[in-house]
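As structure tokens, the structure follows; a few thoughts come after it.
Every protein chain except one is present and positioned as in the full complex.
So, chain A:
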Amino acid sequence: MSPAVHLAATGHGFLSPTGVEIAFLLVGIATFGAAVLTVTTKQLVHAALWLVVALGGLAVEYLLLTAEFIAWVQVLIYVGSVVVLLLFGLMLTKAPIGRSPDADSGNRPVALAVAVAAAGVLVWVVVDAFRTTWIELDKGVQGSTAVSGESLFRHWVLPFEALSVLLLAALVGAIVLSRKSGHDSGPGAGLGKEQR
């Protein structure tokens, strides 16, 4: 037995989880269940609402990992805006309100086989690789707003600005794509004049 295993076995107990671990496990089970319901439910609007539960559970997991700023950004951007955009998209594409039997395509067994195989392999590899690694959560908060802001604007300024330009370009592109037809094109053209 290697010294690292001895150290881990003396410092931490495998069968005596801490309170943070129990909370992480419970919230993780809820998050995973909501994610499974998101990809399996037959009602399209319910899928978006289960996605809210899954993303909110992930925000709680970030809080348990002491990454406060990421957690609140997750709540603001994902739960606040992305899900609202998805609901708008569902309603603008005339999604049926009730159960829609054709929500899943014909290659569902293949998809299930691929997903289960990938999950099995990855869980085995991850559990085997990180058997003796522990996160020290009681040595101070890692992701408070002060720490995140300082690292972001001291070491990551250039990627931050480049990403803001990318976000601007993406939003302008989304507006151009979703605009109705231009002034000099017929009502049935459908595309803006940039596409022609």
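Here are a few things to note about the model shown:
Keep in mind that, in the parts below, contacts are C-beta pairs under 8 Å (C-beta built on N, C-alpha and C of every residue); 3 or more make two chains touch, one makes a residue touch a chain; residues count from 1.
The working rule: contacts and distances are computed from a predicted model.
The chain absent from the displayed complex carries the UniProt protein name "NADH-quinone oxidoreductase subunit K", chosen from "Dihydrolipoyl dehydrogenase", "Sarcosine oxidase subunit alpha", "Cobalt ABC transporter permease" or "NADH-quinone oxidoreductase subunit K". Seen from chain A, the chain kept out of the figure touches residues 12, 17-18, 20-21, 24-25, 28, 31-32, 35-36, 38-39, 44, 47-48, 51, 54-55, 58, 61-62, 64-67, 69-70, 73-74, 77-78, 81-82, 85-86, 88-90, 92-95, 102-108, 110-112, 114-116, 118-119, 122-123, 126-127, 130-131, 133-137, 139, 142-143, 147-148, 151-152, 155-156, 159-160, 163, 166-167, 170-171, 173-175, 177-178, 190-191.
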